[in-house]
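The structure under discussion is supplied below as structure tokens; questions concerning it will follow.
One protein chain is absent from this view; the other protein chains keep their places.
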Amino acid sequence: MPRDLVSGLFWLAVAIFAAVQGLSLKLGNLNRPGAGFFPFWGGVVLGLLSIVLVVSSRGRDAAGGSRARSESSKPLVVVGALLGYLLLLETLGFVAVTFLFLLLLFRLERLTWAFSVVSAGVGALASYVLFQLWLKTQLPPGPFGF
Amino acid sequence: MDDTLQNLALGFSIALSPAILWYAFVGCVVGTLVGVLPGVGPLAGISLLLPATFGLDATRAIVMLAGIYYGAMYGGSTTSILMRIPGEAASVMTCIDGYAMARKGRAGAALAIAAVGSYVAGTVSVVALMLLAPPLASFALRFGPPEYFALLLLGLFVLAYMSSGSMLKALAMAALGLLLGMIGIDQMTGYFRFAYGVVELGDGIGVVPVAVGLFGLAEILATAGLAVPPQVIKPTLRELLPTRQEWRESAAPIGRGTVLGFLIGIVPGSAHIISSFVSYAVERKLAKRPQEFGQGAVAGVAGPESANNAATSGAFVPMLALGVPSGPIPAVMLAAMMVHGVSPGPLLIKQQPELFWGFIASMYVGNVVLLILNLPLVGVFVNLLRVPYAILYPSVLAFCILGVYAVNGSVVDVWIMLLMGGLGYFLRKLDFETAPIVLGVVLAPMLEMALRQSLAMSDGQYSIFVARPISATLLGVGLILIALGLQPLVTRGLDWRARLALAEKGDEHP
Partner (left out) sequence: MRLSRVCSLAVLAAVAVASAQEPYPSRPITMVAPFPPGGIADLTARPVAAAMEKVLKNPVGVLNKTGAAGAVGMQFVATSKPDGYTLLLALSSISIIPEADKLFGRPPAFTVDQFAPIALISADPTILVVPADKPWKTAAEFVEDAKRRPGQISYSSSGVYGTLHMAMELLSHAAGIKLRHVPYAGGGPALTAVLGGHVDALASGPAVVLPHIKAGKLRALAGWGDKRVVALPEVPTFKELGFPDAEFYIWAGVFAPKGTPEPVLAKLRDALRAAVNDPDFKGAMEKIETPIVFKQGAEFARFFEADAGRLAEGVRKVGRIETK
């Protein structure tokens, strides 16, 4: 797979998007740059760079795929857990969600149930002490008042 | 000079009084803890803890806030080195070589050098602050938008030395950072850019969520994906301390970083962020073996860490000498002074000598406290790496999320961090470096604002940049740098095969 080709095309799309958005704001001119001036020219620069990237990627397709790829699906699970964390944060409250999140990941790492529950509890408690009691930040509380 | 000594004696008599000493100590401890929390940097720490100082008198409050400020600067390097999570924008550069050192088992050395570098930078720049504050402050005020623009343009040259891979990709990533930095409401016209009705995006995307995502989260995702978990590093006592060679290699970078950071720090605005970027670039340019940068070069830790601490003191120059809110953090501290009935203005030093000199002396004391506090902590922090990764990374993730959320109380910031984490993960696989993105996000909005303000000042005339002596000088220096840098830049821009050949010849940096 020519990785630089794919990424280059992706950046090109991003660049075109930015430039079009920049145009729809006011470009202004060199002496009075408007709101769209920097986004437009930033998009143009990124576009040019990605074209160079796409063109120069053609010669080294072979080199592209040489990397070893022994991957597990763990990053995906972790990202999923993070998403869940975010979605539940403002409904369940941060202490409960932190506990569930830690429990899930500890279990994913095949730690024992007992160990996982205790560690997740300690982590959640630590987050409460640090952010609520000490820093007095306004993390979302849950239905139980914490 | 006699006056200064007398005043300093007055200052120390205040700073060493048990009550003040206690608040300096508390400030340092609290600051260190805040700094260690991922995503919570000095500004967030000070803002969160400001109300706690309202009950104190002015001197105690200021001493404690200053302690939190530089305590957080010290602490910010810890997570950068151990886990590649920048606590604040200023320690982004420390992530690169500091973390690389930790991976090679030199975490203790990196932490110790960061602490000592910060101490030297902090102490030297307090001396400079004490002796030079009034003249330097009036000089600093001459930095208006054109000078700021010229300074930031200089900062852009950093890009050339920041990446060790393909120049083309580094530039593309900087351009991407620029576009990300454009998100939000345009301060000059009131237009909304790339915000699509998301309220919180109106204020732009913060550097901290971007950096924590691109560096820290991406690193964790990549490591969690490894079939074999990373080996637990078990450092021996000897490995905690820097070797003699590491000390030798850090001495000059610490000195240069101090001077550079202090000078950039006195400029009003948020430019102090770039001091660590510039320092990194300078060290890499001057290094005998620049190829080590990115692989755990000790100078890449010593320089930027010293620079960001010196910039901290530098930022106090216009604040104390003129009562000018010279940046977001000095502005909070000025507010704290006003709340205590101290009117911060050009007459502060004359009218409130106890406050000013007590503050100066407490900064000496604070730096000593931080050094004493941080060196033993090196051992504690390094032992964190003994914790099995399976336990370490979920906890770190949870604290990243909570820290980033807590700063603005906004879930949007956490989304940004998550998206940036995903982006960073894929970029690693595609051999893109992420540091230039952060540079773009930091520099582009400031650069744009300064350019447009300058043109508003001059009614669209570019001559303003050469008509003003400071900006003309800075631009001149920039031109010289371009001339000097052009040749290696050209060779670095070549195809990878040519670069490889050059690297083999060992003369990539003539």
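A few comments on the model shown:
Chains: A and B, in written order; residue numbering restarts at 1 for each.
To be clear about the criterion, a contact is a pair of C-beta atoms (placed from the backbone, for glycine too) under 8 Å apart; a residue touches a chain by one contact, two chains touch by 3 or more.
Small disclaimer: the values here were computed from a predicted structure and weren't measured.
When the missing chain is restored to the complex, the residue among B:Ala72, B:Ala287 or B:Leu322 that touches it is B:Leu322. The chain that is not drawn here is touched, among residues B:Leu347, B:Ala467 or B:Leu484, by B:Leu347. Shown as candidates are A:Gly8, A:Gly28 or A:Gly47; the residue that touches the absent chain is A:Gly28. Contact residues of chain B toward the unshown chain are 47, 50-51, 54, 141-145, 184-185, 187-192, 197, 199-200, 202-204, 268-269, 318, 322-326, 328, 330-332, 334-335, 338-341, 343-347, 408-409, 449, 453, 456-457, 459.
In the analysis below, only the chains that are shown with their structure count from here on.
Measuring from the averaged C-alpha position of chain A to that of chain B gives a distance of 22 Å. Interface residues of chain B, counted against chain A in their complex, comprise 34, 37, 40, 48-49, 168-169, 171-172, 175-176, 178-179, 182, 186, 188-189, 191, 193-194, 220-222, 224-227, 390-391, 393-395, 397-399, 401-402, 405-406, 409, 411, 414-415, 418, 421-422, 425, 429-432, 444, 448, 451-452, 455, 460-462, 495-496.
For chain A in complex with chain B, the touching residues are 3-4, 7, 11, 14-15, 18, 21, 25-26, 31-36, 38-39, 42-43, 45-46, 49-50, 52-53, 56, 60, 70-72, 74-75, 78-79, 82-83, 85-86, 89-90, 94, 98, 101-102, 105-106, 109-111, 119, 123, 127, 130-131, 135-139.
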